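Every protein chain but one is kept in place in this view of the complex.
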Amino acid sequence: MMRTRQWAIVLGIYIVAGLVGAVALWWLTHALTPIFRPLKGANLWAAVGGSVAFWIGLMALLHRMPASVKKRVAVVVTFVSGLFYVLEFYLPKKSGIFFWRTHHTNPFSPMLDTVGVATLVITGFTLLLATFNLCLVHGKNIAARRTGYYNSVAFYLAFFAMATFGLWQNHAPTSKLFASKVTVAQVYGYLFNSTYVPLGSTLFSVLAFYMATAAFRAFRVRTAEAGFMMVAAFICMMGQVPLGMWLTHTLPLHGPLSHLRMESMANWVLGVFSMAGLRAVTFGIFVGALAMSLRIWLNLERGAFFEQEL
Amino acid sequence: MRSVAPRLVIWLGAFALAAYLGIRFHVFAPTLGIWLAAIATLAIYSILYRENVVFRLFEHIFIGLAAGYSLYTVVVQVLIPKWFTPLFKEGCWYWIFAFLVGTMFYSVYSKRWSWMNRVAVGFFMGLSAGLGIVGFVTGLAPQLMASFKPLWAQRPPYVEFNNVVFFITLVTVMSYFFFSFEQRHPAVRGSARLGRWLLMIAFGAIFGNTVMARMSLLIDRLQFLLLQWLQVFGKG
Amino acid sequence: MTLEHANLLHVGFVAVISAIILYTILSARAGRKLFIRRIPGLSAIDEAVGRATEMGRPMLFSTGLSTIDIDSLQALAIAQYVARLAARYGNRLIVPVVDPVVFAIAEQLVREAYASEGKPEAFRADDVRFLSDQQFAYAAGVMGLINRERVASTFFFGYFYAESLLLSETGQEVGAIQIAGTPATTQVPFFLASCDYTIIGDEFYAASAYLTREPTLLGSLVGQDVGKGLLLLMVVLGTVTAVPGMPLHFISKWLARWLFGG
Partner (left out) sequence: MKLDWQFWSRRLIWLALAIATAVFLLVKVHARMYVSRPALDLYRAVEAVPPDKIIVISCNWEMGTYGENGPQTEALIRQCLKLGKRFAIFGWTWPPGPMLGQQIAERLQRPYHRRYGRDWVNWGFNTGGSPMIRGWAKNIPGTIKEDIFHKPIMSYPVMKGVNTARDVGLIIDITPSNTLITWIEFVYGIYRTPIGYACTGVMAPEAFPYYDAHQIVGVLKGLAGAAEYEQLLGYRGDALKRMPAQSSAHALIIALIVLGNVIYLRARRRGQAPGARLTTT
């Protein structure tokens, strides 16, 4: 009895929160439109300054709040931001928040691209964080003269060279470097095409060598399962290359025997067994992703990250 | 003895190469790009002998270049056209909030202010959770629909056979991934075991294709070294 | 035909599955006992820890390459379990980490694990390490650790990319017992070939629920099972009625049309 009441309360809270959130989002789109119009000159600076001041004030206020309030703020923010996509998609094309006013179009669809660009810009700012983080680590290495600190110096040189010449060539690609014949775009080309690109592809291609030794030492047919795996791998490896195709090239291209050609078998393994097996895994992952999304969205998730002190 | 010798060889080799390049720079200038690429490639491959100073140096250069490049791209292709221009040139003042939200992530370095990071991460987690609930329908529905394959009365007959194989694989593999009951009934246990075996075929296919992928990358680099660089090298 | 917005079948479908998942989560948290079947490989964790202790060599746990997300959080939950076992047996557990945020949480977790077993002094701060946030630099670091410390058991849990083979092949070389679990299907074959036990796909999420017995995860897992059951039912229904012209063919036809949207 007690439990049923608890669930009813929790469910009720979410329904009420959902409705309130929906109305708030709808109100933002409609009622606040006049506020969000472009400004010019002093008005613009005033609005920007005001927003910054408002934000700092809000943050300072929140900072003084106890940890439980901060946690709740995080929960509400998560819920509202998730609500946007859910409502946008699951409400029909022609609908208002209120079901009896169906002459409205879906109020959230027009905001889709704005939200898209906003996430893009915000993640852009966080990418700077990762760079900052990296600089910090290498700066510490140099400051403390740890072993191999000269590598960190090389990191800084490469980092500044790439950033500087990237921005410079973007600004003025044909300008000459220190009165020489070399243009900025050329230097950038040396950095990007001749150093960055080959370093990246070579680092990845080293894996091919490890694959060879692993094939020799690690891939042992210890069980029937491993045997199945090896047969499928053999067919796929051979069915993709001319050598494998040549092995069975005497078989006809059409008719029942054509299915025994190496490339047909490889496609058969990929298109029937592999496809069905991976689809079954995908079904599980889709349901798992739905469950995970629900847990995060409704703040049901537990664990170190979600319970840490704020 | 053993740790000094290889290092000495590598340093001497690098020095000799640098000296050679310096002396004959007029010859190499037009092909400087290819030379740089070749040095970068060989420096990375030097790890195949063993972990060494040159490899580590070039690894750090790579990390630095990557960081510099992403900084440059984000500033030029995202922040300027999509944030700076609308905000300061077109006067859409509310874009300042994107910056303010972005700064919240930086509080991760301070224990006192780390709650701001938590709120900002919560914002993004909410967005991706919402998308996850949307993606459940848009991603799953077509796959579910395409799984309805007729099991009989099909022409040519091998289609029928393939459909039956497909159906058996799909159902048995799905049955393997049930966790909330003991798989005690022989039919269930047999189905789950068959599912695991059939799944191994899928993994074998992944293995074969991965071999293909890695070898392609290696061939790309070898082709560069053998056909582009050695040609230049021969002329020099 | 477009699917800009969900139709009634979609809404109903998602609502039913979501409701079931939420119901099982809430009832598990309210104290209902839920069952999870044994997952092969997980019982080997105890064995691997025991063997490492007998040999007097340390163990290594990698939480994968992801930053703070659902996969690394699950991996950390498993790491905590292994750390407790290690503390109980009085063995060392080395945890190399790829992400600064994950590092902070991992250190706290392992420290607490040793403390909760009453051996806070056995925890070495140096054993939880931030190696690098670059894929290959991290892989090279872990390979070095495996070789230098001659670890007796390795655990690879989390989301791995191309480095999976580099790590597990090095473990194979030093003769370690290796247990791996990853939701990254592209890397499963390499773990399968070079590890003693591999936990595949969905099992990874079940594993953390199985080990931690966290009610939310348990409940969610049971709810997901019901959801998967519904999907299986739809597949079977749609398939057996898929031949055009047969009685009941309308089931398959209608399901397909509704699923496709429009």
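Letters A, B and C mark the chains as written, and numbering starts fresh at 1 in each.
Note that a residue touches a chain if its C-beta (ideal position, glycine included) is under 8 Å from a C-beta of that chain, and two chains touch if they have at least 3 such contacts.
Just so it is clear, the model here is predicted, and its values are computed rather than measured.
Student: If the full complex is used, which shown chains touch the chain that is missing here?
Tutor: A, B, C
Student: Which of these, A:L11, A:L39, A:V76 or A:L120, touches the one chain of the complex that we don't see?
Tutor: A:L120
Student: Looking at C:I177, C:A207, C:V235 or C:L255, which makes contact with the chain not pictured?
Tutor: Only one listed residue reaches the unshown chain, and that is C:I177.
Student: Since one chain has been left out of the picture, which residues of subunit B touch it in the full complex?
Tutor: Contact residues on subunit B toward the absent chain are 48-49, 69-70, 72-74, 77-78, 81-82, 85, 127-128, 131, 134-135, 137-139, 141-143, 145-147, 202, 205-206, 209-213, 215-223, 226-227.
Student: Can you name the residues of subunit A that touch the chain not displayed here?
Tutor: 85, 109, 112-117, 119-121, 123-124, 127, 192-193, 196-201, 203-205, 208-209, 211-213, 215-217, 219-223, 230, 234, 237-238, 240-245, 261, 263, 267, 270-271, 274-275, 278-279, 282
Student: With the missing chain put back, which residues of subunit C would touch it? List them for me.
Tutor: 1-4, 40, 43-44, 47, 173, 177, 185-186, 196-197
By our rule, only the chains that are shown with their structure count from here on.
Student: Taking chains as nodes and touches as edges, what kind of graph is this: line, ring, star, complete or other?
Tutor: Basically all the chains touch each other, so complete.
Student: Which chain has its C-alpha centroid farthest away from the centroid of subunit A?
Tutor: Greatest centre separation from subunit A goes to chain C.
Student: For which pair of chains is the number of C-beta contacts greatest?
Tutor: A-B
Student: As a quick test, compute the distance in whole Å between the mean CA positions of subunit A and subunit B.
Tutor: Chain centres of subunit A and subunit B, defined by C-alpha means, are spaced 12 Å apart.
Student: Can you list the residues of subunit B that touch 2 or more other chains?
Tutor: 47, 59, 63, 108, 133, 136-138, 144, 147, 167, 170-171, 174, 177, 199-200, 203-204, 206-207, 210
Student: Residues of subunit A touching 2+ other chains?
Tutor: 88-90, 130, 134, 203-204, 206-207, 211, 225-226, 229, 233, 278, 281, 283-284, 287, 290, 292, 294, 308
Student: Per the contact definition, I'd like the list of subunit C residues that touch subunit B in the complex.
Tutor: Spelled out, the residues of subunit C in touch with subunit B are 3, 6, 10, 13-14, 18, 34-37, 39, 68, 100-101, 134, 136-137, 140, 144, 185-186, 188-190, 192-193, 200-203, 206, 210, 221-222, 225, 228-229, 231-232, 234-236, 238-240, 242-244, 252, 255-256, 259-261.
Student: Within their complex, state which residues of subunit B touch subunit A.
Tutor: 32-38, 40-41, 44-45, 47-48, 56-76, 78-79, 82-83, 87-88, 90-103, 105-106, 108, 113-116, 118-119, 122-140, 143-144, 147, 158, 162, 165-167, 169-171, 173-174, 177, 195-212, 214-215, 217-218, 220-221, 224
Student: Quick one: in the complex, what on subunit C touches subunit A?
Tutor: These residues of subunit C touch subunit A: 4-6, 10-11, 14, 17-18, 21-23, 25-27, 30, 68, 70, 73, 76-77, 100, 105, 108-109, 133, 136, 162, 165-166, 168-169, 172-173, 183, 185, 189-190, 192-194, 200-202, 205, 214, 216-217, 220, 223-224, 227-228, 231.
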